[in-house]
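Quick one: structure below, then a few questions.
What you see is the complex with one protein chain gone and the rest in place.
Moving on to subunit A:
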Amino acid sequence: MSHILVIGHGPATHRLLRGLRRHGHDGTVTVLSAEHHPVQHRPLLTTVLQGRLEAGMLRPEPEPGARVLTGAVATAVDTARRVVHARQGDTVTAHPYDVLVLACGARPVIPPLPGASDRTGRLAPGVTTLREVTDCDRIQGTAVTVLGGGPLGVETASALALRGTATTLVCSGPHPLHERLGGTGAALLTARLQEAGVEVLGGRRAVRREPGRLLLDDGTETAADSLVLCTGVEPEVRLARAAGIRVHHGIVVDDALRTSDSRVHAIGDCAEHAGRTVAGHESALAQADTLAAVLTGREAAHRPTPAVLRLRTHAVDVACVGPLAAFRRSGIRTVGLLDPAGRRHARLALDGDRIAAAVLLGLPEAIAAVSHLHRRGLPVPSDRLSLLLGIRSHLPPAEDDGRADSLVCLCNQVSRRQLADAWELGARTVPALVRVTRATTGCGGCTERVERLCAGWADAVGRELEPTP
């Protein structure tokens, strides 16, 4: 029996609780949840923003067996006494543990933008990040500017445009996601966003926020009843650092998700595993799965999940797989496809028959296939263009491809030759052919072909009978 204490109540925690229950963890689990409305599915915030999903749907379901203290803000970790101090409303509480799991997540980076926040870091009215459900309600007014050209900025801007808000996306790079997509892909993304109603202002920096607007470094301004800061996130490491736990960019963990203190683990966006932090939703869940196994005495080691960025935007299907730098590695072969008019673009970097990296835009089937292959480490099919276009490379021969022995009727295995023979022997109508051969009597899919063959043979006979001029 051991008591597990978890700080944070995001998706990683929820997955961990489920894993512990499945593996038959026989101790107690307590969760300190700073939020009153914890978010289980953060990628869905933009769906809530569109009004297509009720905020309540993002809440984690209660996990049987776990005690969740909502509004309990951890204030300090005492690793020597194995106790966490917290504040719950006006009450100060202490929570002993045998095992501590830090799942504190990440927090938005607030840029030093005059007018956007006060000296204490509190955001000015009309300025928000998008991290919690309550943030959705803060985005108001008829014109909204989104600052930041990363994935969240793009997703937020297109969600707002879809709900009919006049939306501007401001980013410092030439185009949103320039570093992930490369020049060609990023330019096409801009074009797609513009088509979807997002005004994209690339290569600009925000210099000042004023009520109702955002001033930019080129002297222009954008209308902004609300300003949404999508300017990146950083791992939440403050508690860990204060407790003397080793922190680099994130809380450093080994393959067992263990920190420098053997009784303390970290998972999700706050953790740094193999040099990676804020590795995203998939990685957080995988870490939770591993930790659930570790904490119930199983052999388990976390392996980094394949890096796949899949945007959630109606404007266009976009995915980036692996690092863009892979395209420049030696021995890499590339496959490319560019359709500027159709605003479609694909680039694959192949290491042998495996995908080292890929940039895909406007090719939904290729995105599904390529990310699926990459996630599972599977080889790419030999026909790469079909893969990118999402079409079947070799269709099976049509049932009737004109050869004498080709099958016309699959259900009754009737070949063209058998039909021709029946015709020669006097079956000169479709019903007669059917009677002799049983063609068309199964699924009926060949009925038209049999009719055509019959008519064709009848025509041929007719022509022979005509007197030659």
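Annotations
Convention: contacts are C-beta pairs under 8 Å (C-beta built on N, C-alpha and C of every residue); 3 or more make two chains touch, one makes a residue touch a chain; residues count from 1.
Criterion: contacts and distances are computed from a predicted model.
A chain of the complex is left out here; the name its UniProt entry carries, from "Molybdopterin oxidoreductase family protein", "Phosphate transport system permease protein", "(2Fe-2S)-binding protein" or "Phosphoribosylformylglycinamidine synthase subunit PurQ", is "Molybdopterin oxidoreductase family protein".
Looking at A:I4, A:V31 or A:L58, the residue that reaches the missing chain in the full complex is A:L58.
Residue in contact with the omitted chain (choice from A:H23, A:R312, A:R354 or A:R428): A:R312.
Checked against the hidden chain, the listed residues A:H23, A:R213 or A:R438 yield one contact partner: A:R438. Touching the chain that is not shown, out of A:R258, A:R375 or A:R428: A:R375 (per the contact rule at the top). The chain not shown here touches subunit A at positions 40-41, 43-44, 47, 52-53, 56-59, 61, 281-282, 308, 310-312, 317, 364-365, 367-369, 371-372, 375-376, 378-379, 381-382, 390, 392-396, 410-413, 438, 441-445.
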